[in-house]
Every structure is written in structure tokens, then in C-alpha cells.
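Before I ask anything, let me first share the structure, which is written out below as C-alpha cells.
For this view, one protein chain was removed and the others were kept in their places.
And now, chain A:
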């Protein structure tokens, strides 16, 4: 096997004979399909380097197979580690360059490699660093993501969205996304309602969700410049059933929704939305914004419609905070509330019981979530 791999290497060079090169590339791609092959290739930095050099091979099948190798390698921890350690080629920079190239037909694979590489926390930091050191940077990537039909060869670049989500798990990443001057965050917001791709929509919402865990940004997120709360509520809203007065009490985003307005279909996405709204309710000023915008109406209608127990629970927790007065809540910043260990575990147990189908109603406050999804 090892010799066979060594033999492969000699054909994986740009000036090798076309047919042999393409066959070698295909064989390598097939190797990455098995755990053994993957393991073997992880130790062969030379071959991986050779593959990276073939991603722009004029023979489109060869280039595509080369990208396949990289996607499969990056999907597994060992492979991802190997790719990031490559000597001689910088895989992250290369992938960003391919994503940026409007004429590159396999840009979706390049997005996939980046998404895979940034999936694990320990790698994410490294990928992030390399993106920041490169010429395109986070802002450039988001700029590309936000341009529909950026790629002229039909690549959709939906997989760029999870890359951004992965970066939003890093405090540094969030800081750049929430930069008030660069309009990065505002550009992402419209994709929270993006119907063409569930993956892109979900990733963008997950990014927004992660960004809601930074309390110091709440005034900006809820203020005029971003006005995030209605955008989080919009996917939870269905066709309008409100009176004129009720409609006018809502923010413009949520007024007079059409008869064919559909609620977000995906349970996980709805959870993210509700959790994000919950985060915005950590502070008193956040709760006051949600009350002023009368988002209770949207939550009330959502509650009637919702069937998922977890979502119902999240909805009730949220409504609990909104309908109660500040006097009743008695704490401006809920993150200051210290939940004793024994109570915390009791609450978790109650939640689990509820989710398992118990009938007990939850009236207690949700304990803190961690910023990672």
C-alpha cells in the first residue's frame, strides 16, 4: 500500500501526463473515502501538498478530485490537523483565494474545506488567525457571502456561512463581526430570512445567536442601527391575525405580514432564535425594548402554533420575562443571579422532565447558557 501511495506521488505533479495525473488524483480521492486511506494520507504531507497544487488544474475533473481530497481530509480531525500542518503550501490562504475567485468553478468545495477546518475549536483558532493574516480577512469573506451570485461559475458559496458561524464562537471573531464601523453584522441580517438555502439561513442565525451572548453589545444590537429583536422575531411570526391597533404597536418589520407568511420550519433554527431573544432579555434595557416592540404578540401566536416541547419551553421562559414587571423580576442584570449548585441541577432536572413530556409548568428563570451552540 505504501509503495502504491509513493507511486501515486509521481503522477500528482502539474506537468505529469494528463490521463495519469487525473487517474492518480481520482485514486487519491477514493483513498480519502476509507478510514485507512485517510490515515495513510494524513502522514503524507508531500502528497497533500501535491494535491493542493492541483486544485487549479486545467483538467476540470482533476481539479475537482483534488478538491474532493481536501474536503474529505478536512472532515476528519486527523486529516484536518495534517492539512493545517502542511509545509510548503498554506491551505487556508489557498482556499480563501479560491473562494474569492469569481471564476473558480469548485469554490463550493473550497468553502467546505474552510468550514471543515474551522469546525473544531482548537483548529478554529488557527484558521481564524490565518484568515486574519491573509489579504481577504473576515470582512472580505462576509462581503463575498452577502453577494448573491458572486461566483460566475455557478458555485453557491452557501458553505461559507458555517465558516462565519465557526468564527463567531471565538471572542475575537465576534468582536470583528460586531464592529460598529464595518457594517459586517448588518449585512448578515437579511440572510436570516433567506429561503433558498436552509444551511445558509441556519448558519447566519447561529452566528447572530452567538453574537447575542456578548452583553456589552446589546444596546447597539437592540438600538436603531441594528434593530435586531424584530429580525429575530420575524421567522417566528406567521400570517397576520392582528387588529390594526395591534399591528401598529409592532415594529415595521412585523407589521401586516402576508397571509402566506410561513414560520421557520426547522426546530433547531427556532430554538436558536428563541435562545437569542432570551439572551437579549438578560438586561433590563433589553427586556424594555422587547416590551416596547410588543414582541409578546408574536410570541403568543407562536406559542399557539408551536409543537416542539423545547421551543414551547423556551417561548414560555421568554414570555415570563417579558410579561413580568421589572419590580417582580427584581434584578436588572440576570447574569448576576447566582444559582446555587443544587438548585441549578434541580432546574436542569425539571427542564428535562418537562422536555420528556412531563406536565409540570416551568415558571423558574432559565439558567445561563454558554455561548456555544
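Points to keep in mind about this one:
The rule we apply is simple: a residue touches a chain if its C-beta (ideal position, glycine included) is under 8 Å from a C-beta of that chain, and two chains touch if they have at least 3 such contacts; residues count from 1.
Please note the rule applied: contacts and distances are computed from a predicted model.
UniProt lists the omitted chain of the complex under the protein name "Cns1/TTC4 wheel domain-containing protein" (options: "D-lactate dehydrogenase", "Trafficking protein particle complex subunit BET3", "Cns1/TTC4 wheel domain-containing protein" or "Heat shock 70 kDa protein 8").
The residue touching the chain not shown here, chosen from A:125, A:186, A:285 or A:320, is A:186. In the complete assembly, the contact with the undisplayed chain comes from A:252, out of A:58, A:154 or A:252.
The residue from A:224, A:328 or A:342 that touches the chain not shown here is A:224.
Residues of chain A that touch the chain left out of view are 143, 181-183, 186-187, 224-225, 227, 240, 252-253, 255-259.
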